[in-house]
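Here the complex is missing a single protein chain, while all its other protein chains stay put.
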Amino acid sequence: MTSVPPMPPQANDVVVEVKDLSTWFDTGKQVIKAVESLNLTLRRGRTHCIVGESGSGKSITARSILNIVPKPGRIMKGQVLLHGAGTGRDVIDLAALDPKGRQIRSVRGRDISMIFQEPMSSLSPVHTIGQQIMETIQLHRRIGKKEARERAIEVLAQVKIPRPERSIDAYPFEFSGGMRQRAMTAMALICEPKLVIADEPTTALDVTTQAEILDLMKGLQQRHGMALMFITHDMGVVAEIADDVTVMYMGEVVEHGPVNDIFFAPKHPYTQRLLASVRALERRSHRAGPAPKLSNDDAILEVSNVSMNFEARRRFFSRTPKEPPVKALDDVSFTLKRGEVLGIVGESGSGKTTLGRCVLRVLDPSSGRIVFKGRDAEPVDLAALPKSAVKPYWRKMRMIFQDPFSSLNPRMTVFQVIAEPLLNHGMTDRRALETEVAGLLERVGLPREAMWRYPHAFSGGQRQRIGIARTIALRPELIVADEATSALDVSLRAHMLDLLLGLCREFDMSFIFIGHDIGVIRYMCDRVAVMHRGRIVEIGDTDTVCDRPSHAYTRSLISAIPKPDPRLRGKTQRIRYASEVEG
Amino acid sequence: MTTSPATVPEAETPAVAAVAPQRDSASQWRLMWWQFRRHRLAMASTYVLVFIAIVGIFCEFLAPFSPNAFTPRYTYAPPQRLHFFDRDEAGSLVFRPYVNGYKVTIEQTALRRVFTVDETVKYPVGLFVKSDPYPMWGGLFTLETKLFGPVKKGDPMFLLGADRLGRDMLSRITYGTRISMSIGLVGVALSLVLGIILGGISGYKGGMIDNVIQRVIEFILSLPTTPLWLGLAAAMPNNWPPLRIYFAITLILSLIGWTNLARVIRGRFLSLRTEDFVTAARLDGASEPRIIFRHMAPSFVSHIIAEVSLAIPAMILAETALSFLGLGLQPPIVSWGVLLQEAQNIRSIVTAPWLFAPGVAVVIAVLALNFVGDGLRDAADPYRQ
Amino acid sequence: MLGFILRRLLWMFPSFFAVTVVAFVIIQLPPGDFVTSYAADLATSGSPADSATLDALRLRYGLDQPMVVQYFTWVGNALKGDLGMSFEYRSPVSDIIWDRLGMTTLVAFCTLAFVWLVAFPVGIFSAVRQYSIGDYVVTFLSFLGMATPSFLLALVVMYLSVEFLGYSVGGLFSPDFVNAPWSFARVIDLVQHLWIPVVVLGVAGIAALVRIMRANLLDELGKPYVETGRAKGLPETTLILRYPTRVALNPFISTVGWVLPVLVSGDVIVSSVLSLPTSGPILIQALKTQDMYLGGALIMFQCVLVLIGTLLSDILLAFVDPRIRYDN
Partner (left out) sequence: VEYKQAPMLDELVKAGTLPPVAERLPKDPRVVTPVEKVGKYGGTWRSGMVGGSDRNWLFRMAGYEPLLAWDREWSGKVIPNLAAEITNSADAKEYTIRLRDGLKWSDGKPFTSDDIGFFINDIAGNKELLANGVDWLMSGGEAGKFEKIDDKTFKITFKEPYGVFPQKLASVYGVQMTMMAKHYCSQFQPTYNKDGLDALIKEAGVANWTELFIKKCAVDTEANERWQNPDRPTMEPWVIKDPYIGGATLVTLKRNPYYFKVDPEGNQLPYIDDLSVSVNADKQTLVLKVVNGEIDYQDRHVNANANRAVFADAAEKAQIHLSDGPNADMNTTIISFNLTHKDPVKHEIFNNKDFRIGLSYAIDRQAIIDAAFVGQGEPWQAAPRKESPYYNERLAKQYTEYDVAKANEHLDKAFPKKDSEGFRLGPDGKRITFNIMVIPALGDFLDSTQLTAQYWQAVGVDAKVQTVDRTLFYDRKDANEHDAAVFLGSGGMGDALFEPTFYFPFWNETLFAVPWGNWYASGGKAGEEPSAAAKKQMDLYREILRSADVSKQNELMQQLLNIAADEFYAIGINSPGPLFAAVKNNLHNVYPRPFAWTYPSPVASNTEQYYFDPPR
């Protein structure tokens, strides 16, 4: 682990300068000022972190820099100056260029590249990962196909995709959320651009992988003097890597400065609140209180010896022998008691989502038992039920999806999305539905009016909250929350967690809480299970697992957690888990 | 930090509200309507469609003559110009619509009537003119007034020309509207419903059901249409009245028509059913039809709309093709297809192009349907809201 | 995948059987039989035949036998490669159809190529430039093309080519080359004549394809992955061709298999009007005169084309859309 001394700012170091940028969405009935009079300077070899509440315009800022604002958005005024572009080291104003013109195209991907926030939808579903990565480099470098492929495999390895030679020919839908995100990262880094804009690039990653990715970026920064604009909600990450920090709120910059100033002398109330939440998340939630006495016989869910394989996709007419199936789950067993919050952490691609989906029988496990005992009901083995018989249980068990965007029907308004489960379970009166939906939206911190908009018109965090609202609408007995708060800024995250916990206690709900943010797990969970390569390697009380981990993998995981304190940067010792790199 | 789980930090609410300002809680339909109204061509087309519908519904009243009334003197008469203003006795212009008469001579070797406009003869044209009594809506009641026509019963008026028997094209097209539009709409609606249901089930369920439905589709598709039409139409009981034959033909057309759609929809369903939002809908407890229709189908409405706006002319034309084969609709029933079929000979192409006016009607109807389709599509498209 | 193809191939047998039954039934559907139509033909040309002669004809053609017997004789012989005799032409069906089927395939392929070459670019243009003047023009023209019955168009095009180009009318060859052996000059002559049927047959197809392409593409254009491509710095054209177009093509691919048979059957009426030496005109003729072995063979051939076409498109679909799996 190397610690990088921040480069001192120099005048000629400026890569991109954003001046007085305003991006508005004119929907015909109203004007949404997503970004307003924003100023930003990104320098060579420095990392600029952008934090801010969900929906404050971070992603739109990022897009504005590349001049790819989605319709009906428009850059209303301001400049995005790229320094040292081309041979003449000229300054060009990207905002003034024709968004489809040649000039800006040569900048995109080569000088400035971007990692999008939602990795699933940002990859073409019908092209292999390899094709999409290779394209970028072939586009900007004179390079042969074979060489490009080698390069792509190399980058995939760098972003810690296991077996890159094989994964390069996989399709996005065969990747786990974290793997997709890393593929996006690979795509952005392959050309070694001057500036990388990373929009929450580690939300779907476990801390160890996240650490690797951050290391990778730092390495590149050192070698090529790459500038990094890093949008994140994770103050730990900020503390870990940021040189400068900008805090956004409601489309405007409310505060910016070197990282230490922001952490230790926050001026704006939002920043102060943010840091307070970070500190709150260091501890166990006050609302969790002493864990209620849970007796073993009141288990709501008993999972025993569940395995799940994905058949390897066979190539067309390929003569190579059939590849072994991917063992996504390997003999997993655990018990969830009523009212308990079980955290599941683990490496990206270790089978967490798969486990969650198997529990709900969205996926069919290959073997094992999943016994669910509803309130006032006989226990049933979900794994043995025919597919059609599972449906009634979905009222009691619900799921928050990992990728909020793809789980929201793009053609339904938020109202329709949230009302859907209510409607299907007997609530038909429109007025009542409206009140109910409005109530739910308020609980997750969205205005009542949001219900008339379509999902695509929200920011990533807003969408995630819509997903949460839908899930809690029915007051289920069990919720599988798959990275439920990863896209939320810390202050909001704390609230969301409190909301979930409150519900947990109020209605005696149980949670399976999938995450990789140990802080969140610690805050939220009664017990934690650690997954690695489809197995549960360790399970126990949160405190025990976090403070005295027994399995080597768990230890490496805990050690990789970034501390939200810039002073500690580089001081903690990361432990590497040996089998992790075997690839 | 607040303690209630149901509330959110104070600062939060205004923030979001500011980014997403007030929007009145109009229903989604209203929103779509607003959106739709912005699409000017779609709005114009809606009026055109409404007009066509009115023509179809009130064709007896709107057509100046009976579609089968013939005037030997005016075979292949070209369209007359409608003059709105006339000079009265004092020589000043007054609003008094009229058409000029024709001088008719017969050309010997060519055996045709040659029409020259006779400026001196004026046949006044008026609104709500008297006519021979005619049955309205299949004899529900009898009327003796036409919306417009020559003021004096029996005067010639061929605004769109006359056909080979001296029948008024305008009246024939007007009557044809009813049959053609209904055959198109009914047929398309039928095949659409079949296509979505069966294609949806096939793609959504997969497995055995899919296999069976696919084989059935394959089978129906492999029946060559022309021979099948010939066979079925010829096998229709011979004593059926034309109207019953017409319904049977609609049915036949749509029973064949659904398969294409079903195949395409199945393809979309196959790729859609793994999407998270479909899984989410299932977890929400939505019933299968609801998932198919409410959640998945809208994702390819544009495809469906495109298909439908293509299917309607196809239906109208299929009926024409039937007429070409000597099957289809029979006189005295008049449809656009029948009219076009009658016009499809060299004689009409060379000497009587106005006989293709029904084709213009088809194009207008189809264009209007399409633009309305576009408008609907856009209105339903969340990315444009 | 091979297993899937094998399974699909097996499925084709029952389908084929059903198809032969239907082909047979279709020909039998209209009242009367070949002899009736022959009698009608004689009568209308002025020399009616008496009923004894007609009965003798029925006997000769085996039309007096029960339907089922006729069917099995037919299928049995067909499997042996004997497609039977054409009553009308009084010669073996196989002598009549092969040449024609060859020409049919040629015309169909050229039409297909033409349709795709025109429709895809135009469709893409129309989607990318949605609501531009160009889009409206394309839309209008497509619908004009679609709303014109193809046989009418055939007539008009033929008339215009006569009137303004002085072409010889109908067919695929000028009279000098019709019965000539193949030579370079004959190929040139063929090409000169081929464009009329190709254009006429293609117009409606193009129109439809343009509309569908436009609609499908519009759905894809807003997707985030398009933006990713843009962020990579892909030129707009490459971007659109490589990504959304690729996805928008899926529905086509799922139907590509039957474009051919549809063209073949669509050509029936047009080729009659244009007097092409394809299978269309003789199929109509055979159906009208109830020349059942000839008609049956043609229908059967067409059905088989569809069966093969569907198989092809299923395989293609699995090939181009990785999300569709056939293994489970």
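In order of appearance the chains are A, B and C, and numbering begins at 1 in each one.
By our rule, contacts are C-beta pairs under 8 Å (C-beta built on N, C-alpha and C of every residue); 3 or more make two chains touch, one makes a residue touch a chain.
Since the structure is predicted, the reported quantities are computational estimates derived from the model, not experimental observations.
Although one chain is omitted from the display, it touches the following shown chains in the full assembly: B, C.
From the options C:Gly134, C:Gly170, C:Gly222 or C:Pro235, the residue with contact to the chain not on display is C:Gly170.
Although one chain is not drawn, the whole complex shows that of C:Pro149, C:Pro244 or C:Pro281 it is C:Pro281 that touches it.
Only one of C:Ala23, C:Leu63, C:Ala127 or C:Leu155 touches the absent chain when the whole complex is considered: C:Leu155.
Checked against the full complex, the candidates B:Pro64, B:Pro150 or B:Gly166 give a single residue touching the omitted chain, namely B:Gly166.
Remark: the residues of subunit C touching the chain excluded from display are 30-32, 36-37, 39-48, 50-53, 56, 60, 86, 88-92, 95-97, 99-100, 155, 158-159, 162, 166-171, 173, 175, 178-179, 271-277, 280-282, 284-285, 288-290, 294.
Seen across the whole complex, the unshown chain contacts subunit B at 68, 70-73, 75, 106-107, 109-113, 164-166, 234, 238-239, 326-327, 330-332, 344-347, 350-351.
Here is the rule we go by: only the chains that are shown with their structure count from here on.
Set side by side, the interfaces B-C and A-C show unequal numbers of C-beta pairs in contact, with more at B-C. Averaged Cα coordinates give subunit A a centre that lies 52 Å from the centre of subunit C. Within subunit B, residues 271, 274, 299, 383 each touch two or more of the remaining chains. Multi-chain contact residues of subunit C (touching two or more other chains): 222, 250, 321, 323, 328.
Contacts from subunit C toward subunit A in the complex involve residues 1-2, 222-225, 227-236, 242-243, 246-247, 250, 318-323, 325, 327-328.
Those residues of subunit A that touch subunit C in the shared complex are 66, 68, 70-71, 100, 102, 104-110, 113-114, 116, 118, 121-127, 132, 135-136, 139-140, 171, 173, 184, 187, 311, 313-314, 316-317, 405, 456. The touching residues of subunit C, counted against subunit B in their complex, run 11, 14-15, 18-19, 22, 25-27, 29-31, 136, 139-140, 143-144, 146-152, 155-156, 159, 207-208, 211-212, 214-216, 218-219, 222, 250-251, 254-255, 258, 261, 264-265, 268-269, 283-284, 287-288, 295, 299, 302-307, 310, 317, 321, 323-324, 328.
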